[in-house]
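Here it is: the structure, laid out below.
Note that one protein chain of the assembly has been removed; the remaining protein chains are unaltered in position.
Per-chain numbering from 1; labels A and B assigned in written order.
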Amino acid sequence: MRPDDANIAGNVHGGTILKMIEEAGAIISTRHCNSQAGEPCVAALARVERTDFLSPMCIGEVANVSAEITYTSRHSVEVQVNVMSENILTGAKKLTNKATLWYVPLSLKNVNKVLEVPPIQYTRKEQEDEGKKRYEEQKLDRLETKQRNGDVIFPIINPDRQTKEPHTVGYSQSSLIHLVGPSDCTLLGFVHGGVTMKLMDEVAGIVAARHCKTNIVTASVDAINFHEKIKKGCVITISGRMTFTSNKSMEIEVFVDADPFVDEPRERYRAVSAFFTYVSLSKEGKPLPVPQLLTETEDEKRRFEEGKGRYLQTKAKRQAQMQQAAQQ
Amino acid sequence: MRPDDANIAGNVHGGTILKMIEEAGAIISTRHCNSQAGEPCVAALARVERTDFLSPMCIGEVANVSAEITYTSRHSVEVQVNVMSENILTGAKKLTNKATLWYVPLSLKNVNKVLEVPPIQYTRKEQEDEGKKRYEEQKLDRLETKQRNGDVIFPIINPDRQTKEPHTVGYSQSSLIHLVGPSDCTLLGFVHGGVTMKLMDEVAGIVAARHCKTNIVTASVDAINFHEKIKKGCVITISGRMTFTSNKSMEIEVFVDADPFVDEPRERYRAVSAFFTYVSLSKEGKPLPVPQLLTETEDEKRRFEEGKGRYLQTKAKRQAQMQQAAQQ
Partner (left out) sequence: MRPDDANIAGNVHGGTILKMIEEAGAIISTRHCNSQAGEPCVAALARVERTDFLSPMCIGEVANVSAEITYTSRHSVEVQVNVMSENILTGAKKLTNKATLWYVPLSLKNVNKVLEVPPIQYTRKEQEDEGKKRYEEQKLDRLETKQRNGDVIFPIINPDRQTKEPHTVGYSQSSLIHLVGPSDCTLLGFVHGGVTMKLMDEVAGIVAARHCKTNIVTASVDAINFHEKIKKGCVITISGRMTFTSNKSMEIEVFVDADPFVDEPRERYRAVSAFFTYVSLSKEGKPLPVPQLLTETEDEKRRFEEGKGRYLQTKAKRQAQMQQAAQQ
């Protein structure tokens, strides 16, 4: 991990880690989908499950990324990626991330054709059943968000931040534009999912830092669905706004919109959206209290309540897991 | 802004800022030129007006770049770009740059065909008249430099620096070569103007640092005309030599020459040239006196006098502006 991978406090950006995770996932699933004679294909990221950042990674540490295919359906591959940070001076290793990604093989010759996935062998029958359950759950969630995305009204991100009061939504909202170049893309000429996630994390981090004016780090990212491909030459706009704050965390909603402005007559479209959770850290790395988000409009108040719902649900789920772990 | 965007003292390179400015300009003008049904096109940088670096930007700050189209002629677009540095911890913001760029739309299908620009609407009649005046002025200047460039004799930059006395022109002159890769290029396969400017600033900065052996920063860049496109796969040579020093500033002339060595039989050609002004800063960020440039040959003496002329002219213009501002 190099200085450019990290913030000024030396913590590696969550986005840098997400990009590595996706790279590993794309390699292992493309390799698997081409392992039998047939039409050559490239695995495209369809979805990332909720991901927690368990411990920070620092400049000078070595990231060990390992990936394993854990389930295959007819047209998709589930990959489990683990990231360990290793301090090669002390030998200390820590698990920093466990992520689950779903890929779909697209034909190299016809990018709109989804190919079949060679099935993997399971050592135990339960592995297949559990995988199938995860598959059905994510499929449902993908369908639901796709429908929701259809109705989406584009956020009016008001760049007139200057006139806003600190701690309001308008004060910290941010956006950046990026011209998609060749190094951002797969062999098919579409943006790597990891590149998109890195940019999303960058915007979310700026929103969080503007809100609390301290050193901030990514704590988690909720499930992200990649419904639409983004082509080389597009300009993408990545916008972030804070939706909710608890005592020690901030939730930021991030949108990726693509303008296929040159060679296609198509309109701007919503490519991806996701919620990032950030925490604020003191110089010693301890969590700091977060200033409460001031909501002004009805929409902001509604989104705050929805964010609170997600926060409480995640908290309850984590407590249940801990109890379960304690009982075992 | 990341560590790699800046020098060791933490000041962001002028070239990094110029590259961002040009990216914003290219996006907004390409988007505008494709806003009406017609042949798809990419906006190519034709000229950057003189640009001052008003205050330094530092590692960890967020750059806010905003761009607006301020004038359109039949075949060109004028873009005004403002850059603010924002310290997201303190909330402090400063204007670091105001730049004016001219773009020309080139057809995606035939790169030598200049397309028509959709006209913009002006809120006041004077905006159009003032824009037209700026358009005529820059057109004249472009023609003039084009003619001058025709006669240009290639500078013989003698790298035998070892044997040179400190503070001579030969002692600090520098050059670098760069192989134009895919990420340097637009969809048309030509180098982004911003990439060229970043490399030019890099060479100018090394010349300045070799001359005064202190921390140096870009103070301004004079108008730059882009007469010739540079294609992917070219090797470009960027050479810089000091032309003039005042008490507190250095003027460095930078040339960009292109060798289309692989697929074209064409000769090396001069692609761009410009003057960069640098200042030397103490560790506290205060301007330091600059050692006087020692001129040896007749050419060096002539260039020194020409540089002095430009320096005095800029100084007079700035004083006139300040008086005008004081009177208002």
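One rule holds for everything that comes next: contacts are C-beta pairs under 8 Å (C-beta built on N, C-alpha and C of every residue); 3 or more make two chains touch, one makes a residue touch a chain.
These numbers come from a predicted model, not from an experiment.
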Contact partners of the omitted chain among those displayed are A, B
Of B:N11, B:T51, B:T145 or B:S174, the residue in touch with the unshown chain: B:S174
If I consider the whole complex, including the chain that's not displayed, which of B:S85, B:N215 or B:T295 touches that chain? B:N215
Under the stated touch rule, tell me which residues of chain A contact the chain that is not displayed. 2-4, 27, 30-31, 34-35, 40-42, 60, 62, 86, 88-91, 108, 182-183, 187
Tell me where the left-out chain touches chain B, residue by residue. 3-4, 7-8, 154, 156-160, 162, 174-179, 181-183, 202-203, 205-206, 209-210, 213-215, 232-233, 235, 239, 259, 261-262, 268
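Throughout what follows, only the chains that are shown with their structure count from here on.
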From the C-alpha centre of chain A to that of chain B, how far is it in Å? 37
